[in-house]
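Showing just some of the chains, left in place.
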Amino acid sequence: MIVLFTDFGLAGPYIGQVIAVLTREAPGVPAVSLFADAPAGQPKQSAYLLAAYAAWFPAGTVLLCVVDPGVGGARRALIVEAEGRFYVGPENGLFEIMLRRAAFARREAQCWEIAWRPPVLSASFHGRDLFAPVAARLARGETPETMARSTVPARFADWPDDLGEIVYIDHYGNAMTGMRGEAVAAAARLACGGRTIAPAPTFSSVPPGMPFWYVNSNGLVEIAVNGGRADRLLGLSIGSTAEILAADA
Amino acid sequence: MIVLFTDFGLAGPYIGQVIAVLTREAPGVPAVSLFADAPAGQPKQSAYLLAAYAAWFPAGTVLLCVVDPGVGGARRALIVEAEGRFYVGPENGLFEIMLRRAAFARREAQCWEIAWRPPVLSASFHGRDLFAPVAARLARGETPETMARSTVPARFADWPDDLGEIVYIDHYGNAMTGMRGEAVAAAARLACGGRTIAPAPTFSSVPPGMPFWYVNSNGLVEIAVNGGRADRLLGLSIGSTAEILAADA
């Protein structure tokens, strides 16, 4: 399966053109758009989202990852293999958190710089012209060595292991943070949007209109409101801070 | 074919993760998202929409239906077989109108409570973890008895057969009601958004800017404006009333 993690937006021709390339170049391999609305042009926030959601897919999955504000500039194009999955995308930190967790798990990742170039490469749509054909080739069983050369990826060592910021706001107004549930004490309170947010196990366990946090179905700390929108109630957007309060605060 | 009827939203990872499960568990069975924006958290309005749109699909279709404000609570998980289609989803009224129409048609429905549980069941995403695997198994030919036990579903007898409320607003601003065209006299006028709305056969048969109602392509009474948006002109949202006026009103 090829999984798309992009900031292309749901609307417009971008996802459709990428799916068309994948369908043509890797016939019979399902292509599924996971996020078309990753944090636009923000590789750092996207990196925490990607690490949490990619881990849900089985080994053998190819993830086509394009949050690429530097398209047309000098950033390199990468293939990464980690924990049995392939990742294809730009070298801008998007893979930093996933790489770090793979290394921590002592299953070291491998990385290649994509050397292959298509006959025609647009300046603005490498997702379609470069990354999608590479993802398709990997999905049909070609090895990275046929199109790329081994490299050491740039690392972003100053990024934290868990990010105390909002990295995604969903359809319901729920706000995901870049913190894993396992990194936050079960009873911890968060400071977010000028409020103190306590944990709750489910929506139905808090009164209507009250914000709370819980660990979402992909392991991220997420802030929600029973019967309301956390983003509006708390004035949240991508990058808003969500900090763990000291136990006696 | 597996058809998704959900309030997960188009954006974000929810539809993609469910499609990924279906593709993995029922390879080669097409999975199509019909509604990703059913009335959010509103099983009653959703029930009228589902009944109208499910009827369009042929026997053999599996409908994965998740409008589930009680996720994480005590509501049961159901399989329903009615008029040759399978439905999978929560027991909260979402299937009430479909069940009623199937019974009226003297093709009695069968119902099972899902007993199977996945190895890991998140608290908040039963659509992905519970309902999708069950839908996939039904789509590949397993019988309900292999994963569920026969039951009598809860009924919502006080809900009307046709609902005089807005149950969906589409991309164009057209507002669907929960009333079937066959339940409304062809010349009837509706009271909606403070206006009296007369019927018209097509958009082009009324002056620009005038609201009218017609029977949409799935049999629901729908309010539209030629060259405009009915939702904005009439101030409509999900649950706004749309009532049939007495003939002499």
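Here the chain labels run A and B in written order, and each chain numbers its own residues starting at 1.
Going forward, contacts are C-beta pairs under 8 Å (C-beta built on N, C-alpha and C of every residue); 3 or more make two chains touch, one makes a residue touch a chain.
Since the model is a prediction, treat every value here as computed from it, not as a measurement.
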Out of the whole homomeric complex, 2 chains are present here; how many copies are there altogether? 3
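To be clear about the criterion, only the chains that are shown with their structure count from here on.
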Going by the contact rule set out above, which residues of chain B touch chain A in the complex? 8-14, 16-17, 19-20, 23-24, 40-41, 69-73, 122-125, 128-129
Along chain A, where are the residues that touch chain B in the complex? 1, 3-4, 10, 30, 32-37, 53, 56-58, 168, 170-172, 201-205, 214, 216-218, 227
